[in-house]
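Left out: one protein chain. Kept in place: all the others.
Residue numbering begins at 1 within each chain, and the chains themselves are lettered A, B and C in the order written.
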Amino acid sequence: MPGASVLPMPIDNYLLLSLALFSIGVVGVLTRRNVIVMLMSIELILNAVNINLVAFSRYWGSVDGQIFAIFIITDAAAEAAVALGIILAFFRNRETVLADEMDMLKW
Amino acid sequence: MNAPLPYFLDHIWLIPLFPLVTAATMLFFGRRLKNDVVSGLCVGSVFLSFIYAVGAFFQLVSLPVDERVASKVLFDWIPPIAYHAVDGSLKLFSAQWGFQLDPLSVVMILIVTGVGLLIHIYSTGYMAHEGGYYRFFGYLNLFMFSMLMLVLANNMLVMFVGWEGVGTCSYLLIGFYFHKKSASDAGKKAFIVNRIGDAGFLLGIFLTSALLGTINFNDIGKALAAGHFAIGDPRITGIALLLFVGAAGKSAQIPLYVWLPDAMEGPTPVSALIHAATMVTAGVYMVTRMNYVYQLAPTAMEVVAVIGAVTAIFAASIGVVQNDIKKVLAYSTISQLGYMFLACGVGAFTAGIFHLMTHAFFKGLLFLAAGSVIHALSGEQDMRKMGGLSKKIPVTYWTMLIATLAIAGIFPFAGFLSKDLILGKTYEKDVMLWAIGYFTAGMTSFYMFRLIFLTFNGKSRVEPEVEHHIHESPRSMLIPLVILAVLSIVGGWLSWPEIFGGNSRFIHFLEPVVAVPHLAREEATKGLGSRMSEIRLMLLSEMLVVLGVFFAWYLYLKHTDLPAKIEKKLNGFYELVYHKYYVDEIYDAMFVNRAKDLGLALGAFDRNIIDGLGVNGVGWMTRFISRLSMWWDTWIVDGSVRLGARIIWLLSFPVRMIQDGEMQDYMLLIVIGLIGFIAYYFHLVRAAAH
Amino acid sequence: MSHLIPPSIQPYVLPVLFGVVIVAVLPLLAGYIVLLERKVMADMQARLGPMRVGPHGLLQPIADALKLLIKEDIIPVKADVFLFWFAPVLSVTTALLAYAAIPFGPAFQIADLNVGLLFILAISSLGIYGIVLGGWASNSHYSLLGALRSAAQLVSYETAAGLALVSALMLAGSLSMKDIVQAQYDQGVWFIFVVPVGFFIYLVGSIAETNRAPFDLPEAESELVAGYMTEYSGFRWALYFLGEYANMVVVASIATTLFLGGWLRPFARYQDHLFGTSVELLDIVPTILFLGTAVYCFWLAPKQPVQIQKIVMALVGGLCLILALGMAGALFAPDAVRMGVHGAFWFLAKVFAYIYAFLWIRFTFPRYRFDQLMRLGWHFLIPLALVNVVVVGTTIVLQQNWEWRHPMLSALVTTAIMLGVAAFLGREDKQHQAAVEVPEP
Partner (left out) sequence: MTTVLFYLFALLAVASAILMVTRRNIIHSAVFLITTLLATAGIFLQLEAEFLFVVQIILYVGGIMVLFVFVIMLVNLDVSLHLIQFNRQKYVAGVLAFVLTAQLLVAFWVGRGSLNLGEARAMDPKNTEAVGQALFQRYMLPFEIASILLLVAMIGAVVMAKRRV
């Protein structure tokens, strides 16, 4: 694809898109009981952020935004690994993956 | 050296390096390696050193006679330190990590690497079935390194490093079978006795640097050559005597010889390499190296000569009655060392070194052959349980016989030439000393042939269960024997004396080292007395030697019952000699036990006064005080803390209401907070707008 | 003809054309690879293999395809219908999508992305879902276990294979498949000769990635009936199969492009014009080959037992003849066409060689146990690949910065080092294997 083409459309569309994904992610995190789905919603939120970053990096014509996106993806990988590990361990002990049954962490 | 040195001379520092590297390898990773790898590495490194030594020798010889000194400084070891010498002048003490190669040290490295190589090869056969193979070779190579450092050093401090190194290695190797108590004790004994000598050596070094302001051999030579010191200057004599103490310790001279016989506890190759061929001759080497000091101190020379002579005959007399084959060899080593010191004492340093070389050959051979005998008899060392082996292990027999002829001084074997050189020199100096050496020669031939006859000839007294698996040693052990046998025949011919139409090449080769410019070099110049007297001397000693052989034959082959009778006859004297004149016991009574008593006394003091009053008293005080502070802690400090905790617990009630442990509630809170922030941001924007 | 096409869609014409060609040809190709496999297996087991349908079973694949198409389509009751439908499609789609970036010839490529290789890797990494979802959706233990196994296997071996590719990448200095081949032309050596160890790692890794013996645990008949395909039958099953064989072609193409010099003919730099004409000596090899085949077919045709087979054989001969003529004609066509045709020929030849290696290995080695498989992957291949990357990178830096210009020598050194490392790892692994007690299956 041609390198020097200008941004095909105003950046607002990208912002709106990422906003939509972000909101959906928030809803998922807040409402679903299943921890795994919550995690997936978090991934969704991270993705929304990525879209923003890449859009702006495209707009400024510098790759910094993409670098940040890469770091975010790395982060997501790490987070997913650890979180899923925890979920597995928890599932082995308690036979459940429901968020509101994981309430031992209080007082 | 201003002119660039040829390769080998420029790289003499590699010669000690090779064994060091392999030694390190052995001691760090040896456990992992297979035996053949170990032997390959170690023997290989020594072989490399040997090659370099030979190369260095030839390149040194190729130099003109006056410039046969190659020194190589690797780096500064001790940076110059200013201090006042005894004459009040300001001197700089500095030591370099430097090496020096002159005829003397080249001879030494040739002996060390050559004999060392042979003994390494021998050991691969001898130690093949022992545990700790890699350990043995690691120590052995470490020893090679130290010994080469010792002989290659260009100043006393580096020499001292090597000196201590060989001491350590000899300790390690004597105690190689550390599970045997006698072995580890012998190791300790050797180490401690050596310490005494080393202390003397160290003091000698101090005195030297205090007096002459340098410890570099050449500079010492120059400083003395400057002629500030008259002959017999007491300070020089002091240095000489102190150094000789060190030499006596290392080379087992009276009164410090006691460790050498016990050192025979070590494996036989070790006895051959360290306690016959190389290390014990370090003293002789050092005395020769410092000869210009000695030549300024006639008194010290006399001391050296006398001690050498006495040691020679003393040790020989003990050797006559020992029954342990290695013990006999040990005592003969001591007495041969006595010869060398005798030579040095009468100023025939070159003769001493010459004897050192030949002795290295035949004594090394004797030990190796003895080892082969022991190997054949699966560990038997008592000559009374041997006999008639000559048929069963012929190679060992013949080689050992050659060595014996050499040491006994039969014409024209190596021993004869070197020994008679010494005797001749001695005769010129002092007839008394000559007589002692002369009789020692006779006794030498006697006990050596006693050894041969008891071991190889006559009828077998071997125990039956040992009898039937007597076997000749593997080839790896025999080859060194043969080579050494050849050497101990021809080795002496290097300096075929003038009277037999030779030209003492070896002696002349060494002369530059002992040449002392400012002395009238009468020793060096004034040939070997008049021909006739020399011939006469030789004939005399030959006759005595043959007589010794005859006695040995008469007593131990012809009338084998006679020795017992003689023992009966002069029982007391026999006992005295058999127990080595009770020297060990005397030493125990005089020093060892006193030291133990002192230790006990100190121990008691420590226990009662220091521990009792000091430590325990303090402990009691501490406990008392800690009680008080404990009470304080419990009631005052903790009390207040608990009070605070209780208050906070009460206050924190509403906060805990929020924390119900459900993550999604937390998230809800987060979102609420987020909303709050954004709302506040709007508010700010509006405020800014207005 | 370019003036016929409106300029707005002009850049999309050729790619679409190629795409259509590939999608049309590939199933056939896959089918014939199956035939090839059966024939090779038969040959190695001293049998004849399919002989009935068509001469020497040449029409077998078509017959199979028809049979599968008209077979009844079964969906288990408790299966998850949506995924059960979705999974095979996914696996085929990903397999086909990967072809978008593979250059069959200097011009014969759908899209020359400047991240071409990564793109292919990415797409083929999607293939896992086809398997996993299929295995899960069919709601059967065999399927699920097979799916899990294959997913684990794919994930672990993708790492090794990808790292192995990196070594070739560093040599080429580009991610675009085209430039990689070009680099091999410029450096005048196929990268297999520079980083053989990398190639070896990729070979093993690719076998594991395509779930073929000796790594075919996901469909180990003796252990779990047919792995994730247990519940599948008929057309969906055919899709899976298509996907699998398409994947084989993909990995083979990657290997060909990165290690075997892509569309370059052997001795690509060697120029020898035939009696002064513009025809080069080595370029006539394909023609000769096809001619030979054609002659052989015509010679065989009368010997066929049945009339129809005679005809078909003759047709095959004719086809080969046409191909030969095409090859010959291409020699005199303008460079673009010539390079295209011959490039495609060499490329496919290499691909088939690689696939033949696959078959060979499959019929030679027994199957691994699963823990052995994992240990091989994690304890041997991945470390080896990592070291490989480091070593190759070092040599490249040496060559570039320190003017150390002995590519072949450095290749030898690198290989020697890598073999040493491999030996070491092997020993470690054996010790480890001795250390841990093996779980009883």
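We take it that a contact is a pair of C-beta atoms (placed from the backbone, for glycine too) under 8 Å apart; a residue touches a chain by one contact, two chains touch by 3 or more.
Because the structure is predicted, anything quoted here is derived from the model rather than measured.
**Student:** Over the full complex, note down every shown chain the hidden chain is touching.
**Tutor:** Taken over the complete structure, the missing chain's partners among displayed chains are A, B, C.
**Student:** Among C:L121, C:V197, C:V392 or C:M418, which one is in touch with the chain left out?
**Tutor:** Touching the chain that is not displayed is residue C:L121.
**Student:** What chain C residues would touch the chain not displayed?
**Tutor:** Touching the missing chain: residues 80, 82-83, 86, 113-115, 118-119, 121-123, 125-126, 128-129, 132-133, 136, 144, 147-148, 151, 155, 158, 175.
**Student:** Just checking the interface: what residues of chain B touch the absent partner chain?
**Tutor:** The missing chain touches chain B at positions 664-665, 668, 671-672, 674-675, 678-679, 682, 685.
**Student:** Tell me, which residues in chain A touch the chain that this view leaves out?
**Tutor:** Counting over the whole complex, chain A touches the hidden chain at residues 1, 3-9, 11-17, 19-28, 30-34, 36-37, 39-41, 43-44, 47, 50-51, 54-55, 57-64, 66-67, 69-71, 73-82, 84-89, 91-92, 95, 97-100.
Rule of thumb we're sticking to: only the chains that are shown with their structure count from here on.
**Student:** Rounded to a whole Å, what is the gap between the Cα centroids of chain A and chain C?
**Tutor:** 35
**Student:** Between chain B and chain C, what's the gap in Å when you average each chain's C-alpha atoms?
**Tutor:** The mean C-alpha positions of chain B and chain C differ by 71 Å.
**Student:** Using the touch definition up top, name the residues of chain A that touch chain B in the complex.
**Tutor:** Where chain A meets chain B, its residues are 26, 29-30, 38, 99-100, 102-107.
**Student:** Would you tell me which residues of chain B are touching chain A in their complex?
**Tutor:** Of all residues in chain B, those touching chain A are 656, 659-664, 667-668, 671.
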